[in-house]
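Apart from one protein chain that is not included, each protein chain of the complex appears where it belongs.
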Amino acid sequence: MSARWLRPAVRLGAALVLPFVVPGLITGLIWALPGDPASIICPPELCSGTEALAERWNLDKGPWHFFSSWVSGALTGDFGNSWRLQQGIPVAELLEESIPTTAALVSLGLLLLILGATGAATRWLPAKLDPVLQAVGLVPAVVMAMSAAAALTIGYGVEQYSDQANLLRLGLGALALGLADAALSGTVTGVRGLMESERRQRYVQMAILRGEGTLSNALPNTLPALAGQMRARTLHLLSGAVVVEVVLQINGLGDLLWGGTLAQDFGVVLAASFGFAVLSAALLLLQALVEIGTELHVRRSPGGVVA
Amino acid sequence: MGDVHLVKLRNLTIRTHARQLVSEIDLDCYEGRVTALMGPSGSGKSLTARAVMGCLDVDPGLVDGTLHYPALDDRDWYAPVRGQGMRAQRRLLKDSAPLRGSYFTYSPQAASSALNPGRTLGQQLALAIRRRRQPPEDLSRAIRDLLSEVGLAPSDSRLLPSEMSGGMNQRAALAIAVAPLPRLVIADEPETGLDPVLTRGVIELMVDVCRDHRCGLLLISHHQQTVDKIADDVVHLPGVEVAP
Amino acid sequence: MPGAPAGRVNRVLPASLAAAGLALLLVPGFFAPEFLSEPDMANAFAGPGAVPPFGADQRGRPLLEYATQGAWVIALPSLVAALVVMALSTVGGLIACAGGRHVQTVVQIISEILGALPRLVVILVVALVLPRDGRGLLPIALTWAFLSAPGAIDEASAVAARLGGSRFVEALRAHGFSRPRIYLVHLVAFNLRPVVVRQGVETFMQVTFLEIALSYLAVVSNQSSFTHADSVQSWANLLDLGYKVVLGVHSGHALALGLGLVALVAVTAVAVTHAVRAR
Partner (left out) sequence: MQIALAGALATVVSTGATLAFYEESLPTSMNPLYAQSMVDNRVHELVLDRLYYHSPITNELTSNVTNQWELAEGGKAVRLTLKKGIRWHDGKGFGAKDVCFTVQAMLDEGTTSPIAQKQRAVFAGCEVEKDLVALVRFTKIFHNPRERLGFQVLPEHIFEGNTAIPPDHPFNTRPVGSGPMKGSMGRRGVAFEQVDNAHHEADIDKMILQEAQDPLVQVRTLQNNGVQGIIAVPPPYRPEVAASDELALKSYDLRSWWFVAVNPNKAYLADKRVRQALNQLINRNELRQLSIGVKPDEQNPPCEFISGPFVQSSPYYNRAVEVSPNSDKDAAFALLAQAGLKQVGGRWQYKGQPISLRIGIKAPLEIEAPDLLSQIGNQLSAGGFDRQEFKISVDEWNTKVLTGQSDDFDLLVGKWSFGLVEDVNPLFHSRSGDKGNLNIFNYNEKAVDSLLSQFNTARTDTQAQDAYHALHELLASELPYLFLWKLDTKSAWRTEVRSNTITPYYYWTVFDAWKFEP
């Protein structure tokens, strides 16, 4: 395979395996816990029938059996029932609620970054603003989320989980996610740096002399790099979502993962991590497509030149 | 000199805060004629050429001079800029943008680094051709013709600059320059980075192509023999003395 | 555009800032008390005036102890994580110049998968798997380092590629430089240094923020801390105490101190990045 197709190809491959690598990893970690998994859920000293439980949850024949039966279930959309966090509720139901929520939260946060990136790339956003953004970026997401959470609870009280409150919650969460931990400032400075260095390239100067636009020349060449940057940022947002969701009590994947891990509700933990992996894989896929798209765009023959 | 007068530059004087870059330069370009701009390195050849295209990007920059494109109108393009500094010069850059790539085009030196590395020759030609006053029906045909004019194969249209030799790049640059059917081609040291044989080839080709297209050529060069051989008019830039 | 000498002049300020910042972050930890001192209710929420230099908590215990204990928690693990990332990204850069295409492909495949792992997911699970006595920031910081290494490697090898990869090496060989000199001096010291160090400080900063986040999550969900002994207060406790200012508690000075410490980390990071930027 020629070198220029290798990168996207590898990304595509990674995107396919990722959703199962993460749960696999976690299955391994579950078995690394002291004591066998079933007795973590229901210690024999406390309750009888631990073996029965182990069998019921495929915990009785070792990690591989557990993992494989989990995967075969997951492929048919059956993630089993939660046994601690929401006893008896199908985990799929929890996923259904959580994935869109987290996706929305991250997308909103991302929107902020994309606006910043566009501003930086097109020079709308003056570099003078960078220090301000950086200063705001110093505040950890936790602190922003904490204050927002307190305000929401006191303000909304019993209504604090009403649709309106949840919408506000999502907005505040996205804001915290986008602004804090240098997410926005990092994006802006990163994109600006990239575009400016491209603008300094001689071919862009010449393009101006040929009467062509700067961006139309520079953008296609920086697109793959930009896509890479944005993916890294989005991954960062995904990670941040865990903290923001827990603190702001947003019913997303991160909150699900946190609750599941604390309650050692393995079914929930696996499903939540699967959800995260799927989102992350989707990003990989997107990046690969952008790269392939750019490559094809570069190679396309103008007005169908027949060579 | 009955030919159409394309560029009438008078008394061009450009300086930075520290030094004079060019001073009191007069230059004329005519349709179908080759005007050579000569001078030692650092004498401001490229700067002058860019000034002809309305591209001024030094501060305070243009302090004196007038620029007319008689074939277009009798407007003095420098009038709003003289002594007005960077902002005015940026405005001029915007105002004159429509002319670049149509009234006159630019064929850069060291073309390999001057062409967009992310676009095939074909696309760059296509972009240039689309700037003609009447774009042709058959784009690909136009591209093929241009390529053969500068002695490149149609299949080369699929190559990226990085996949072509220095000579090919220079020919490509020329093709791109003449593609919009401009009135004037400004060629900036086409010989840079080429061996003598190639140099002669490229420059002769350039002259031929321009003659065929009946457009003027402003050739920036310090290659005396070539200039002697092909130039109709020659403008010498003196070496620059540092101002107090 | 500043010339080389000007560049050197510009380097002095960030370099001294960076040194000062690092010293402030790393040294106080060594003077942190193992336990907070006895409560003194008379000084509850006392300001910096009454209990210098930073004031006191709701039990009148000096916030200075929080600050130093937090520094102790964060300093070494973040440093180690930073060094790991720097080492890995350097190797990545070297491979881009020295390694064959197959090596690079393998590296890419590994880093694609590692880099795509949702970091905090892995971190959380690792944190909860750790046995009580194995708990601490270090293992978490290391996990974080390995998860963020791919990005660093990518960037370093991009820099190397821009130099021309193996051609860069050959060219310098032609000038008669020895391989070690080319790799260590020309490649690492001259060209990779800025990006590698920036990666390092970014990791340092991220691990600090991670500690704050994890500690805080542990506090709000009544968990034993994942990153430090329960008798130790991390900067998250400062922020937790401080943010209550929005609830009408007189803990503004705690918030100020917490944010100040976070800022110190960030400023140090920026300073270091500037101090080592290429001429």
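By letter and in written order, the chains are A, B and C; residue numbering begins at 1 in each of them.
Everything below uses one rule, namely that a contact is a pair of C-beta atoms (placed from the backbone, for glycine too) under 8 Å apart; a residue touches a chain by one contact, two chains touch by 3 or more.
The structure presented is a predicted model; accordingly, all values stated were derived computationally and were not measured.
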Omitted chain touches shown chains A, C
Touch assignment to the omitted chain, from A:Ile26, A:Ile41 or A:Ile99, lands on A:Ile41
Omitted-chain footprint on subunit A covers residues 40-43, 45-50, 52-53, 56, 80-84, 86-89, 94, 97, 147, 149-162, 164-165, 168, 249, 251, 255, 259, 262-264
Touch rule applied to subunit C and the missing chain gives residues 35-36, 38-39, 41, 59, 132, 220, 222-225, 229-231, 244-249
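As a working rule, only the chains that are shown with their structure count from here on.
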Contact graph of the chains (line, ring, star, complete, other): line
Chain centres computed over CA atoms; the one at greatest distance from subunit A is chain B
Cα centre of subunit B to Cα centre of subunit C, whole Å, reads 52
For the pair subunit A and subunit C, the C-alpha centroid-to-centroid distance in angstrom is 22
Within their complex, subunit A touches subunit C through residues 3, 6-7, 10-11, 13-15, 17-18, 21-22, 25-26, 29, 32-34, 134, 137-143, 146-147, 150-151, 154, 181-182, 228, 232, 235, 238-240, 242-243, 246-247, 254, 257-258, 261-262, 264, 269, 272-273, 276-277, 279-281, 283-284
Within their complex, subunit B touches subunit A through residues 50, 53, 55, 93, 97-102, 105-106, 108, 110, 113-120, 122-123, 125-128, 131, 139-140, 143-144, 154-155, 157-158, 160, 176
Within their complex, subunit C touches subunit A through residues 101, 105, 108-109, 112-113, 115-122, 124-126, 128-129, 131, 151, 154, 205-206, 209, 212-213, 216-217, 220-221, 223, 236, 239-240, 243, 246-247, 258-259, 262-263, 266, 270
